[in-house]
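Every protein chain except one is present and positioned as in the full complex.
Note that the chains take the letters A and B in the order they are written out, and that residue 1 is the start of every chain.
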Amino acid sequence: METLGNLAFGLGVALTWQHLIYCFVGCFLGTLVGVLPGIGPVATVAMLLPFTFGLGPAPALIMLAGIYYGAQYGGSTTAILVNIPGESSSVITTLDGHQMARRGRAGPALGIAAIGSFIAGCIATLVVAFFAPPLAELALKFGPAEYFSLMVFGLIAAVVLARGSVIKAIAMVCFGILLGLVGTDVNSGTIRFGFGQPELTDGIGFVALAMAFFGITDVVANLEHKDKSDVYGERLGRVLPSWEDMRVSFWSIMRGTALGSILGILPGGGALLASFAAYMFEKKIAKPPRTFGEGDIRGVAAPESANNAGAQTSFIPMLTLGIPSNPTMALMIGALMIQGIAPGPQVMTERPELFWGLVASMWVGNLMLLVLNLPLIGLWVKLLAVPYRLLYPAIFVFCCIGVFTVDAKIFDIYMLAGLSAVAYVLFKLDCEPAPLILGFILGPMMEEQMRRAMMINFGDVTIFLSRPISAAFLIAAAVMMLLIALPALRAKREVAMQE
Amino acid sequence: MRIRSPKDFWAGLFFIAVALGFIGLSRQYGTGNMHRMGPGLFPTLVSVLLASLGLIISARAFVVDGPPVPRFHARPIIVSLAAIALFGMALAQFGLIAAVAALVLAGAVASRESRPLETLGLVIALIAFSALVFVWLLGLPIRLWPDA
Partner (left out) sequence: MRLVLTAVVSGLVLLAQPAQSQTYPTKPIHILVPYAPGGIADIASRIVGAKLTEAWGQPVVVENRPGGNAFIAMGAGAKAAPDGYTLTMATVGDVAITPALFKEMPYKWDDFAPIGTISDAPMVWAANANTPYKTVADMLAGAKAQPGRLSVGSPGNGSINQIVLEWTALNTGTQFQHIPYKGGAPAAAALAGGDIPFAILASSSAGPQVKAGRLRVLAVTGARPSKFNPEWPTLQSQGVKDVDASNWTLLLAPKGTPKAIVDKLQAEVAKILAMPDVKERFAGGGVETIPSTGAELDARVRKTAQQMAVIVEKAKIKPD
């Protein structure tokens, strides 16, 4: 009951005119940078930082937070429309979202993404309000052993992403891991596979990789078809999801929200991990008819809900521990410090208007985003009616500028070209990009944590089984492996019998 | 012996080649021990796994039927890659306006359907949009013109 009272108090803070305006500005800018591929919330928050000097801490935080979760909303738009993940956490949305768009269902895909995000945002806001301190404790329990086992589980589950050959998917995961290892090794400081290029010391840029394997390859593939104007089909279909769409997606949204809320609290790419996990889970358990990979609306609803829920709960470590879980959060801590507030457990008690105002503004912001996004869908869908010969050069422009803005490195643009060549070859050979992307992200984290766990425990491998959370993930990974292997073995037997 | 699934065959070879490359490069990094694993250990292990997977994929291509490698269309891919590289060079030398123009003009060659006048209009529209949104509204530090 006390929490409800606090929430009401927070709403009182969030619903002042000043705060509403800053919340709107944040959501609007966030949607904009989310839609523009490459430019992420980090760059935007950094840019606005000097503007927040003159504001109080509450409006500053409310505006910056709006940018962050607004970007999660906007990121799905280009993923669905033109197969370019605007944010890393919307990579997974391209799988079914873009397929829906190609089948004339861009509207329902965008609609369910917005509605799913809204529902997830509302629930995750309550999670933050009610369970922030215990969830923060859980996040602290994750040591290197737990992270390692979680990554093992994630990588094995990545195979579920495969539409075609399982073994090729595993190979793509490995290739992704190797690409991810390029750059400075955290544990030893060695620069691996850098070829003496200072630009490679921090590894291959994620944005360049994702754009090469999704955006650019997709454009080239479209251009190879004779009738290019027909990419999106003639009929554009309805603009909003039908009740049937809503009914089918409802539990996917709920499951996505639950997974997102939990994974979001883990520092280091929680929202991204959440969207992958939600998709893989959905693909495994969803009731038939299952058309994952060919435009299943549940394949959009679950990951989009998950990444938005994750974005919301990723505030928990920052608000309750003062530990940022991603670069945007680190910036927000910077913004708070400039205001003379050291983020940490005491913020909740010493500055309740800040904590509860922010929590309430998250809910207000999600409502604003829904109101902002739903009417825009009609506009986005119309965009697809633009002839492809005009659309694709624009895609090139946004990909290139987006890649450049990440670190202002010209090198990254050449990298984009090089990676696109590789992506094209692999596309021609029916090797799917999604497992590669997951390997790229999880692989290096897995190595880092494994080696750190071994250092801290002086080479004692039993640590992975003696810590309960770690052991649970490893057992789950083993079960998952069996589940994947069984149908494959059965299929092989069938093939053998046919011959 | 006949290759029955060319796509798999070539994919397998690709993976083997990548894996061998990484194994070769990893040899310069130490492998360490269980307590202190070296920077070379993990990439070598993953590469060995990838090479074996590549071997299986290629070998299976002799047993299982699969589709042929689709026709390779030189124009879209080569023009696209060149246009992106051109964008990079133009951005470094002459700023954003020239780079966007170069990218759109060169990129238009990738499609046989492009029409000259339309493309010019598109160049102007995209320059205006990028300058407005990226440089003016978002204030990203990208220069528009060549340095004086």
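Rule of thumb we're sticking to: a residue touches a chain if its C-beta (ideal position, glycine included) is under 8 Å from a C-beta of that chain, and two chains touch if they have at least 3 such contacts.
Note that the structure is predicted; figures quoted are calculated from it, not measured.
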Requested in this report: Out of A:Ser165, A:Asn187, A:Ser261 or A:Asn366, point to the residue that touches the absent chain in the complete complex.
Outcome: A:Asn187
Query raised in the report: Among A:Leu11, A:Leu55, A:Ile338 or A:Val425, which residue is in touch with the absent chain?
Result: A:Ile338
Query raised in the report: Touching the missing chain, which residues of chain A?
Result: 42-43, 45-46, 49-51, 53, 139-144, 184, 186-191, 198-199, 201-202, 267-268, 317, 321-324, 327, 330-331, 333-334, 336-346, 407-409, 448, 452, 455-456, 458
**Report entry** Touching residues on chain B - with respect to the absent chain
**Finding:** 29, 39, 135-137, 139, 141
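By our rule, only the chains that are shown with their structure count from here on.
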Query raised in the report: Where on chain A does chain B make contact in their complex?
Result: 32-33, 36, 39, 43-44, 47, 165, 167-168, 170-171, 174-175, 177-178, 181, 185, 187-188, 190, 192-193, 216, 219-220, 223-224, 228-229, 387-390, 392-394, 396-397, 399-401, 404-405, 408, 410, 413-414, 416-417, 420-421, 424-426, 428-431, 443, 447, 450-451, 454-455, 458-459, 461, 495
Report summary line: So, in the complex, the side of chain B touching chain A is made of residues 7-8, 10-11, 14-15, 18-19, 22, 25-26, 29, 33-39, 42-43, 46-47, 49-50, 53-54, 56-57, 60, 64, 67, 69-70, 72-73, 75-77, 80-81, 83-85, 87-88, 91-92, 96, 99-100, 103-104, 107-108, 110-111, 113-115, 118-119, 122, 126, 130, 133-134, 137-142
